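Removed from the display is one protein chain of the complex; every other protein chain stays in position.
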Amino acid sequence: MRRRPAVSPLLEVEGLAKRFGGLQAVRDLSFRVDEGEIVALIGPNGAGKTTVFGLLSGFLRPDGGEVRFRGRSIVGLPPHRINALGLARTFQIVRPFPRLTVLRNVTVGALARHPDPAEAERRAAAILEEVGLAAKRDQPAAGLTLAERKRLELARALATEPALLLLDEVMAGLTATETERIVALVRDIHARGVSILLIEHVMRAVMSLSGRIIVLNYGERIAEGRPEEVAADPRVIQAYLGEADEHGPAAD
Amino acid sequence: MTALVLAALGVLLVLPAVLPSYALTVFTFTFFYAYLGQAWNLLGGYAGQLSVGHAAFVGIGAYTSAMLAREAGLTPWLGMFVGGALAAVLGAVIGYLGFRFGLRGFYFVLLTVAFAEVCRIAALNTEAIGGALGLYITFTGNPRQFQFQDPRAYYYIALGLVLAATAVTALVERRRFGIYLTAIREDEGAAEAAGVPTFRYKMLAMVASSFLAGLGGTFYAFYLFSLQPNTVFGIPLSVEIVIRPIVGGAGTLLGPIVGSFILSPLAELSRYAFAAGGWSGAHLIVYGVLLVVVVLFFPQGAVPWLRRLLGRAQP
Partner (left out) sequence: MAVGLTLIFGVMRVVNFAHGDMMVWGMYLAWLLATRLGLDPYVGFVVCAAALFLLGLAVQRGLVEPILDAPHEMQILLMLGVALVLENAALLIFGPEPQRVRSPLTLSTLWLGPLFVDVARLVTFAVAVVLAAALSLFLFRTDLGRAIRAAADNTYGALVIGVDVRRVYMVAFGIGAACVGAAGALTAPFLPFQPSFGLSASVTSFNIVIIGGMGSLLGAFVGGLLVSVAESLGAVFLSSSLKELVSFSLLIAILLLRPAGLFGRRP
């Protein structure tokens, strides 16, 4: 880890709240992500993690609270504007452009910074090289395997040249080897100076990647700290076991 | 493919010299509908926003230039741009409402149909533009008035229109604009996440598409010399416009043209076959059947299929 201490806050979240009908999906949530960090957002299923991503990236409008990115408020901005400011996301259920080629998928992302299609395509090709999809560049995205689609999702977000990347379960459903490769890829991206906020259920990956972990349950932050601190926190254990009690053996 | 297209173009350029007048008419309509299909293609094919109300834009363009010519003596050569601009305004209104209110898929289709029908009924009930009787243009044969003694002039104008629209589309296809439109078609949310201002680009596609369709209205008016609200604003015309790119291949450059060359002769044949009954809907049955067949068996349209066929023929 080449993390420098005392850096400026990249993302600041204060008192974030979101309600769906009778369900309080996110409740008074505050946290920050500093430049150069890898932060993981974990918690039992339905804890509101993906909702938080939706709120941060502009797909959902919060009922209350404030989100500042690089010092400016981004609440109420449409997703593409937030992306333009340097905050990119991936989707938990991958959403490639199915009938476009792999290269074209990533080019769409690159066009955000490079309006000239030829230049955008060069950038996209380089990113495909990096994520290991270069061989598939001329195939339609619909034909990729799940592991490849996850990487494509990552590549497209990366192509928008974000300062902060929100990764929503990019390892879910992958085999151990595939997971290793994604972990290595995330490390590489981080090493290039991109800060990362990730939602993940694969605990081994979370523990090895993140410098800090935020634990969410019922839309609230119940714990925060370094991986080993969080793992030992009784409230965290309770949250996971509590879920197991209610729904039988835990789904994950 | 390129050589083939150039050869076809060469043939089309010299063809009027040998064509009988009936065939000339069929070709002229083939080009004209291909042009309207290409205008639709930008919005429906590339951006994936299905409109079944494009007749509204043609109608507005047609009535605008015809009225300007009649009442203000403005040459249709300029009037067509006024008509296109007014059509674009309507397009912007429909687009703004539809996209701001988040109408997608079926609901957007309904919105476009409803607007076209409102235009049609409004035209039927506006005596100043001829009402239900329609608007007739006196033939002067004056080229300044977009009128020609020689039907071959219309042939070349229609060909010019479709070539121009295709050139515009080709340009769009290669630029950021075109790439963004296809991304919006594939997955709007993912496009937003990847930095695409989806609302702005959908609006641009809508305005460009309705402007082009509106330009076409002038050709319609001064080729047929009569405008009836039920035909120029009617759903059958919208269907004519939609079906060509769908059959040919929506979102492909040559789709509307290939589609038009498949459909126009087919429509003529079925009209001819049923002409004895003095009945006008036969070609629409054919269209309906074709639409079903294309959706079931060639969802990408004819062009990708042809391309595969040609690709296989080459070593």
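Letters are used for the chains, namely A and B, taken in the order the chains are written, and counting of residues starts over at 1 for each.
Note that a contact is a pair of C-beta atoms (placed from the backbone, for glycine too) under 8 Å apart; a residue touches a chain by one contact, two chains touch by 3 or more.
Treat the numbers as computed from the prediction; the structure is a model and nothing was measured.
> From the touch rule at the top of the page, work out which displayed chains the omitted chain touches.
B
> If I consider the whole complex, including the chain that's not displayed, which of B:A23, B:L124, B:L224 or B:L306 touches that chain?
B:L124
> Of B:V89, B:L266 or B:L291, which sits in contact with the chain we cannot see?
Missing-chain contact among the listed residues: B:L291.
> In the complete assembly, which of B:I235, B:L266 or B:L306 touches the absent chain?
In the full complex, the listed residue that touches the missing chain is B:I235.
> So which bits of subunit B touch the chain we can't see?
Subunit B touches the missing chain through residues 48, 50, 52, 97, 101, 103-107, 109-111, 114-115, 117-118, 121-122, 124-125, 132, 235, 239, 242, 246, 274, 277, 279, 281-282, 284-285, 287-292, 294-296, 299.
Everything below uses one rule, namely that only the chains that are shown with their structure count from here on.
> For subunit A versus subunit B, what separation do you get between their C-alpha means, in angstrom?
43
> What part of subunit B is in contact with subunit A in the complex they form?
The contact residues of subunit B facing subunit A are 174-176, 179-180, 182-183, 186-187, 189-199.
> In the complex formed with subunit B, which residues of subunit A make contact?
Of all residues in subunit A, those touching subunit B are 57-59, 78-81, 83-84, 88-91, 95-100, 104, 107-109, 111-112, 115-117, 120, 156-157, 159-160.
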